[in-house]
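The other protein chains are all here in position, but one chain of the complex has been omitted.
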Amino acid sequence: MTLHVINKTPSNLPLYHRMLNGLSAGDGILLIEDAVYAGLSAHQALFEGLPIDIKLGALEADIQARGLTHRLSPTFTLVNDKAFVQLSCEHDKVVSWY
Amino acid sequence: MKFSLVIHASPFSAQTSSTAYRYAKCLLDEGHQIFRIFYYGDGVLVANQQITPPQDESNLLTAWQALAEEHALDLVVCIAAAVKRGILDENEAKRYEKPNANLASGFELSGLGQLAEAIAVSDRVVTFGS
Partner (left out) sequence: MSAKKSILIINQSAPYGSSNGRESLDLALTCSIFEMPVSLLFVGDGLYQLINNQSPEQLQMKKHEAMLSALPMYDIDQIYVTAEDLSENDLTENDLAMPVTLIQRDVIASLIQQNDSVLTF
């Protein structure tokens, strides 16, 4: 199980496609920094068709900073720094897409 | 758990370097061990002791130094990437006949072998890229 951490806006589509290509069942995706905009409802088509057990999260501090608290798609869980650390432990490895 | 971090991002032009700091601090708060933090590429720029941010901006350099002191962190700066960018310790300043060293205290210059070792011995390696 891998935690995939991505930090670029969804306009970097090829980066998202590479990350999604690298997913296996049970993996997690965490949006951080500018990637949190991919958590807007308008971008959810990106994440359609993923295996059902892929967990989607977005880093709370980045969501709040960018005014997205009430705009985050319900498919994403808010992840605070502590939960980021916890996710890093629960998965076998962390892969950063940037 | 034993973590190592690799930081590629410039502390000035990207948010990533400060995300890495928050992550490192949280790891320690949660009782995890940080084996090593390796600064590579533009990430090395944070180790310049001359960094002087405006007063209303946070100072990542002093933040890392304080964290390192509190937790005896091993902050390793890639020597090739650093020297190229004008970040020199006493030895390198002498070697290249530069008037002064500017590597901030708490950091050390070393080679990529330190990163290879960190990858080999850590339970998790987390990359912070720009």
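The letters A and B name the chains in turn, as written, and every chain counts its residues from 1.
Note that a contact is a pair of C-beta atoms (placed from the backbone, for glycine too) under 8 Å apart; a residue touches a chain by one contact, two chains touch by 3 or more.
Since the model is a prediction, treat every value here as computed from it, not as a measurement.
Only one residue from B:L28, B:A93 or B:I119 touches the chain missing from this view: B:I119. Interface residues of chain A facing the missing partner chain: 2, 14-15, 18, 21-24, 93, 95-98.
Along chain B, the points of touch with the absent chain fall at residues 6, 8, 40-41, 80-81, 111-113, 115-117, 119-121, 125, 127, 129.
Keep in mind that, in the parts below, only the chains that are shown with their structure count from here on.
Taking the mean of the C-alpha atoms as each chain's centre, chain A and chain B sit 26 Å apart.
Touching chain A in their complex are the following residues of chain B: 1, 3, 15-16, 19, 22-23, 26-27, 29-30, 32, 124-130.
By the touch criterion given at the top, residues 5, 7, 32-34, 61, 81-82, 84-86, 88-89, 93-96, 98 of chain A touch chain B in their complex.
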